[in-house]
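For this view, one protein chain was removed and the others were kept in their places.
This part shows subunit A:
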Amino acid sequence: MSDTAHTTSRRVDFRGGGFAPKQRRGMGILVFVLLILFAEWGTRSGFITNLTLPRPSDVAMTFVELWQSGMLYKHLAPSLSRLAVGATLGALVGVGVGVMIGLFSYVRAGLVPLVAALFPIPKIALLPLFVIWFGIDEGSKYALIAFGTFTPTVVATYAAVDNVDRGLIRMGQSFGLSWWSIVRKIVLPGAMPGILSGLRISLAIAIILLVAAEMLGAEYGIGAYILEAGSLYDLERLFAGVVILSVLGVCVSAVIAAIETRVLRWRV
């Protein structure tokens, strides 16, 4: 080995690349655009029949029609207000209960089994019950969305409170901070990353439940619009409705991302 060591020289192969996610701008949009272009080309050329998939340009035309006739607003406004009221209610109560579970052993012992019992119930199955309790109109929809948002928020919040660095809490105690100061200045900000990532999931569930609630009894709303289109096999309108939901989901996710970058500036 040492005899031939100097006779040939070769650069050492680099093998340390990959496995490190990097930010690639525009890729997400590119995938969307390619898929849509493919569908457009397929439906125009006859490769995909009109029964299988509506032509993207027709969906876009339907959307423009919907907008021009003012029906978009008529469907979107009640949906958005249901989502806002229900999700806010569920998230607020969920964060509150989650923090209480995180802080007090008695509350934890009492409520964790209850939350575990409520979590797997498909909330949509309870809609008839909510209709009886809260009335056939807005009340039952708010309750359904709030209830569906509540359980995942609780679980995410108390896990987040559990994960707050105990060393920081000991530090607060050793400096004689009051209990309330420790909760407000150490526990809550420390739990914020976990609470926000929990909200991403809860709000997606809220959108799903919004549509489900509207399908089961509403004159206006995205869910009602999709149900009507679906029962007429009007695929253009069905897809227009689905696109609205997707956009709604992307918007909610973007809002949370914006909150995260503002509130969690301190994160490494």
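What we mean here is this: contacts are C-beta pairs under 8 Å (C-beta built on N, C-alpha and C of every residue); 3 or more make two chains touch, one makes a residue touch a chain; residues count from 1.
We take it that contacts and distances are computed from a predicted model.
Missing chain, UniProt protein name, picked from "Succinate dehydrogenase / fumarate reductase iron-sulfur subunit", "Urease accessory protein UreF", "Hydantoinase/oxoprolinase family protein" or "NitT/TauT family transport system ATP-binding protein": "NitT/TauT family transport system ATP-binding protein". The residue touching the chain not shown here, chosen from A:Thr52, A:Ser181, A:Ser197 or A:Thr261, is A:Ser181.
Listed residues A:Pro189, A:Gly217, A:Gly230 or A:Gly249: the one in touch with the omitted chain is A:Pro189.
In the full complex, subunit A contacts the hidden chain through residues 167-168, 170-178, 181, 185-186, 189-190, 265-268.
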